[in-house]
Each structure stands twice: as structure tokens, then as C-alpha cells.
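One structure is given below, encoded as C-alpha cells.
A protein chain is absent from this complex, but the other protein chains hold their places.
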Amino acid sequence: MWEKKPVLFLLLATLAILVGTIVTMVIPFAWVNTEADRIATVTPYTPLQQAGRDVYIREGCNNCHSQTVRPLVADVLRYGEYSKSGEFVYDRPFLWGSRRTGPDLARLGGKYPDAWHTQHMEAPTSMIPKSNMPAYAFLNQNPLDPGYIRKCMKVLGFPYTEADIAALNGKTEMDAMVAYLQKLGTGIPKAAAAAVVGDLKNPFPKDPGSMQAGQQLFAQNCAACHGSHGEGGIGPELEPESYQDADLFKTIYNGITDNGMPSFAALGSTKVWQLTNFVNYRKEH
Amino acid sequence: MDWASVLYLGVTGGLLAVFILIVLRTCGKRNRSRLEEPKHRMLDDD
Partner (left out) sequence: METPPYNYAIVRSFIVWSILWGVVAVLVGVLISFQLVEPALNLPPYLTYGRLRPLHTNAGIYGWGIGSFFALFYYMVQRLCRTPLWSDGLARFQLWLFNATIITAAVTLLLGYTTSKEYHELEWPVDIMVVVLWVVFSVNIIMTIVRRREEQMYISLWYMMAALVGVAVLYLVNAAEVPVSLFKSYSAYAGTNDANVQWWFGHNAVAMVLTAPPLAVFYYFLPKSTGVPIFSHRISIIAFWSLVFMYLWTGAHHLLWTPVPDWVQTLAMAFSIMLIAPSWGSVFNGYLSMNGQWHQMRENYLVKFLILGITFYGLQTLQGPSQAIRTFSAFIHYTEWVPGHVHMGAMGWVSMVLFAAIYYLVPRLYDRELYSIPLANLHFWLVLIGQLVYSVSMWIAGLQQAGMWHALNSDGSLTYTFMETLVEMYPYWWIRAIGGVIYLAGVLVFIYNLVRTARSGKPAADAVAA
């Protein structure tokens, strides 16, 4: 039959290909991005954010960073609330990625202050010495083109005002990138801050072993913002002996997330106590 | 049974039938030498 008829064979092969295509690729359009998926708090990108997203695509950040949190214990602990379909309805293209050479960025918005991002993008190793992320300082030199961005917004059908466009004058690609990063994952309300449970009693008061562990943790997690000796930088100076242990623990555990101090609940309470000890009782020479 | 299950079973059964037909036709005695012939002919194309 088809063994001798190439045209018939091509038709049959196409048919074989189309069955799975229709079931798993075409039909899901009936489920996805429908009313059932809608999340009222998810908004389109502003012109500045969209410009940042386009830079993200241009630089291929998606080759190292994913943007979906899976409903798995470790994923949720590390990155936050798992991703919902409705959060991505304005993403053209999607940027979920397939590799995590760097951390997931789906819930990045609000995690760090803007200044942290600028400094990190300019020179990642200046803040995270062992990072292998490339440096993107050149984004500071590239001004945005408001006219072109207006065109992009029109094609995407996102709302904008002429004032939004005018505000792009004098802004750089770095500003746009930071605006985009701060938007990521903020479409749904922040999960309630992890509650501290149990009475807040320091389990290892000033024990030297815990101080040393705390010193290491500080270098890894805090030095980028508070300086390697706690002298301050993006975050304020941290003066020893100036806190109540329980308050300090709470600050580190919960963060002051509205003001750019991240929550370190993911470290677990043991490590946060070690940090508390180190911050409060370290001796600087 | 609701219509979705009927459709589901129908499509699955249909596909299975097509598969079995292909296997029967390919492996049947009648076609054996004809369908194996190309593997010999491709060797003496010089």
C-alpha cells in the first residue's frame, strides 16, 4: 500500500503526527488562560518593566535561571509559594527556563532592595564571591528608547499612558531590568510571613562554637548588604551588644521585607540563632 | 457512561485497532518476502 506510494505515505505520516499534537498541544488551549485560571491581582507589565523583560530575553538570562516554583517542599521553602498558571497570562514569551545554574527567580520581586540588584548586576562576584554569573555593568550605559517601547506595548496590547512613556527618558536598561526583577512573582499576595513558633529562648547563648558557625553564615548571607564586618552598606551598620536576642532573632527570621531586609526563615531556626549570637556578641578588632 | 468516557474509549480503541492492523499486515506470511526485499536490494545498488 503506502510502501510504494510516497505521497500517500507522507499523508499517513502527517496524520500519525497530528493525533498526539491535537490531544496534547491543541486541546489544552481550552483549559489554559481561561476564566478558571484568572487571578485578579495579576497585572500586565508597565513600559519600564516590559523593557526590562526584553533585556532579560536579549541577554539570555533564561539559560541559567528558571521562573517557576514547583509544588515541592524544597522548592517552596527555597523560593516561595508555588507558581500558578494565571500568573503568566501576560508572559509572551513564557520564561520558565529549563536550567537552574542560578537560583529560580519566579518570586524575586521585593526580596532585595533596588540597590542590591544594581550592584549585583554590575558585578555579581563583588557581593557573592563564588558566583559564576556574568557581569552586566554595560546595562548602565544603554539608554532606553521610549518610542520603541511604546510600539512594544501596542503590539502586546498592554495599557500605558503617555506619562509612563515620557518617564522612560533618561532611564537606562539597568533601571528597566531592576524594575522587571522587582515585579517578578508579586502578582499574588505574599504568603503570610512564616510564624516563629515556640518561646524565643537562645539555645546556645554566646557559645564559641556557635559564634564561629555564625561568622561563616554571616559572610555568606549578610555581608553583601551589611558589610563584611557589619559596618553597613546597602543595609545599616549592625552594632554588637545593641539588641535583645529574641528581637534580633525575629528580625533575621522574618526580615523587614518592606524595607529590603530579606527573611532568612529558610535557613532554619538553628542557623538563625547562630547568626543572632554572632551579630550580637562578636568582637571586632 | 458520560459522553467523554465514550469518546475516550472510542478513540483509544480505534488507535489500538489501527496499530494491530499495521502489525498484522506487516508480519503476515503473505507480505513477508515483499516487505523484506528492500533490505537486500539496498545492498546491491552499485
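We just call them A and B in the order they show up, numbering each chain from 1.
Keep in mind that, in the parts below, contacts are C-beta pairs under 8 Å (C-beta built on N, C-alpha and C of every residue); 3 or more make two chains touch, one makes a residue touch a chain.
As the structure is a prediction and not an experimental result, all values here were calculated from the model.
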Omitted-chain contact residue, chosen from A:Cys64, A:Ala115, A:Ala167 or A:Ile188: A:Cys64
Residue numbers in chain B that touch the chain omitted from display: 19, 22-23, 26-27, 32, 34-43, 45-46
Sites on chain A contacted by the missing partner chain, in the whole complex: 3-4, 6-7, 9-10, 13-14, 16-21, 23-25, 28-29, 31-33, 37, 54, 57-64, 66, 68, 70-74, 77-78, 83-85, 87-96, 98-101, 103, 124-125, 128, 130-138, 148, 151-152, 155-156, 220-221, 265-271
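The rule is simple: only the chains that are shown with their structure count from here on.
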Distance from chain B to chain A - Cα centre to Cα centre, in angstrom: 50
